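The other protein chains are all here in position, but one chain of the complex has been omitted.
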């Protein structure tokens, strides 16, 4: 590019703290400081989180196969990106997620059973966003970031040190709403963390269809700081998210994080990845598995004791069992629920329709009886 | 910003070739080469263009004041950005403009009278886009860039060395469609020049409302080269646009140009800029007038002879007179024209409505008669 | 009583809402220093500060999307869409988010957001500045859609819309912005936001209109009266929900109905009203319901807009055609 043009330079390599080969943590001039409080106990906790959420995810996939769920969007491979970032948040911070942040929901305190109810088709939500400060699934790709920015504008006006964080994928970065969200966030210096899980795919479209340069570069064009992190390194993700959250709390405005990871499973249970990606690529990423990655460090520190591993498995097993039980025990909504919560205030037409609906179904039932 | 983040660096100063103080052209390591063919004759031609389009603009404003036009969007102050860029284009290149590119239209060969017909309210267009390879006004801010990109995708598939250029303002860069256009252009390496006239305002909103960093930086985030140019320097704009066009023709894809200029007049004739900007700012920019800027160089070269100046004025006067005459002589569309060109093929409902319309107006006329 | 133009009455209503509820915010393009291109928000930024009345970047989806976030944080944003034709970039945020969030969250989240839209033609504007997109929103469950027709009513309606816990699309008939009327700034609205109102009583035929067409219909009724026909004019006011009760009562009396709006007739509000009244008043109707409105064409260049827009003559013609059926 000519010197008269703008060039993107500087260190764009993904931040990493957990060793890939072996040994102990890789020091980082900036980000190590953000996890200096993370000792053995915390690493074990995070390991347990990873194991638990992976098991919940697997159980959900199994339940879908058995016809208990209409659909499921597996997060297999993305556990570290979600666990690391969610652990950087405070209770009062608000999460605006997409539809794949099962681990984030779990860490916000959502009963995993409730996560499944959405995918079962029993509700459009599953939980009360205000009880855990996290929205329910946003299915329209790109729709939730603007909400996070507006919420952040409100935080700012409240002179509060809460922050908003929004999760989305690589594909979502192509939506106009995403860019508008970056623009509004910059213009209003909103305390928002944009957390992009670049899992390399938007259903069948490789990230290369969305962008020809690293997604993290997008932020700078809006005057927003961007950080790229190894999304399979739970500790690095925690550090980088804490860094972004701190900036937001300090009134330094939005930060964009690109967590580089990989969608190990299908887009959803109705997808067939063999049509668009080859086994080798998947195999290569399997070697970068986020749980193994942390495990190696735990082993290096002698923390990977049979007891610890068994305990993690046990916890995971309990959650899996409760999720299954909860799912099978779902009480489906009543037919009339269709008419509930459409409006907060009375609505003449809706009340009419509801009345007709109720009387009609009364009628039909008797009819059905004498048929 | 931390080293782990992306930083925008490099030479972001606006390219300039015409001296601001006096003397001859300022050499530029890259861009001087793109205007090496521009001699005295061409400079005089460009001067004449600037004078002519400014006069047409002034005449239109006057006609609006006299009630001949419903509205007018003056380009006062932006003449160099438009003349310089339009002169870099070939006949077969296609222009996707907004609503303020009167000078571009003039240089594409549009009869200025036709430009005014749109603002008079006599038509939604004014000319046949294919006759001059330029679209008619795009009123929805941000809507035209995607069309340019799609057109460019078509050019590429045709293996043609045509290019598409799209004009828009600083405000338009906040629209999601603009970012989507950058994304598609990059993804499909479309031969498109994005020409942003940053005239500092979107009606009353200063560009600072849209972005906290120079607009030119936006492009890099999409992997698109960006060049900032002094929009009041007609020669620099010509050079930079030729550079971008050349890249597009060579298959190097899109280029983004930010022409830094100033909207000297109101947003439109119904706007009142005194409500949102102060006279000093306007005065400061008056000193950077694009016509005076070129005139100084012409004077330095001894080209600003009374004859030349008089000739330019004369040409401008002729155009002004013909525009006025053409405007006053407008034949307004027939009432039934409402039903024309809604569809390319017959449409049952429209034909019914048209029939009713015609008979109704027949009826009403007689009625009116015996009232 | 103060005599105010429609625009100034809405301005006064906004001022009152801003003054009475600290959570109310005005946002949009040019609503700040400029006071909006129609000056409807004139002086409000000066009075309430840049935090409560502010200009946004030029992006309608961004305006509505961030307003939704503000509402989730507890605010009551009032968004201005500068012109009818510029609401479409926000369509996804309005239809898939604003309208559905309350239902999606099983009632946990309410989105008390008001979207002000100057709409309709008749002001000699360029393309995209004269449209009537209300039917798109009235067809969207989860939204409420209202339109004011006069200064006094608008003053109360805008406050009621802002006070509503549901999202409300507030359509303002831009060509009536300059029409003056006596407004009681102290009055508390007696009529509900979703009630229609009989503005002219009559016995021979009912005309239902809203927004800019109310004045046109009232003028037509006056002219009809001078020719001995008694026309009842109903100002619909709420387009979703529609106060069918008031229309039915009137039709029960007149047996004839004409519906007038600027939007294209095909699938315009008149379609729903005609369909429902034809069903419910099947035995009362003495002649078919007649719809008067825009044609199935894009809004035409302003030099011919008078041929596109319903006017007094077209309303009178419809009245004549209806009465001709015996």
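Per-chain residue numbering starts at 1, and chain names A, B and C are given in the order in which the chains are listed.
Here is the rule we use: contacts are C-beta pairs under 8 Å (C-beta built on N, C-alpha and C of every residue); 3 or more make two chains touch, one makes a residue touch a chain.
Here the structure is a predicted model, which means the values were calculated and not measured.
All shown chains touched by the missing chain in the whole complex, by label: A, B, C. If you put the hidden chain back, the residue from C:13, C:69 or C:142 that touches it is C:142. Contact with the omitted chain, checked across B:176, B:214, B:231 or B:290, is made by B:176. Considering B:121, B:152, B:226 or B:266, the position touching the chain not shown turns out to be B:152 (whole complex).
Of the listed residues B:34, B:184, B:201 or B:256, the one in contact with the hidden chain in the full complex is B:184.
Chain C meets the missing chain through residues 85, 88-89, 91-92, 95-96, 99-100, 103-104, 127-128, 135-136, 138-139, 141-142, 240, 264, 266-272, 274-275, 278-280, 282, 285, 287-291, 295-298, 325.
With the whole complex as reference, residues 94, 96, 123-125, 128-130, 136, 140, 143, 145-155, 157-158, 164, 176-177, 180-181, 183-184, 187-188, 340-345, 347-350 of chain B touch the missing chain.
The set of chain A residues touching the chain not shown comprises 70-71, 99, 118-124, 137, 139-142, 171-172, 174-177, 202-205, 209-210, 270-272, 275-276, 332-335, 337-339, 342, 347, 349-350, 353, 357, 360-361, 363-364, 367.
Here, only the chains that are shown with their structure count from here on.
With centres computed as the average of Cα coordinates, no chain lies farther from chain C than A. Here the spacing of chain A and chain C, counted between their Cα centres, is 40 Å. Each of the following residues of chain A touches two or more other chains: 176-177, 180, 183, 187. Shared interface positions of chain C, i.e. residues touching 2 or more other chains, are given as 56-57, 59, 61-62.
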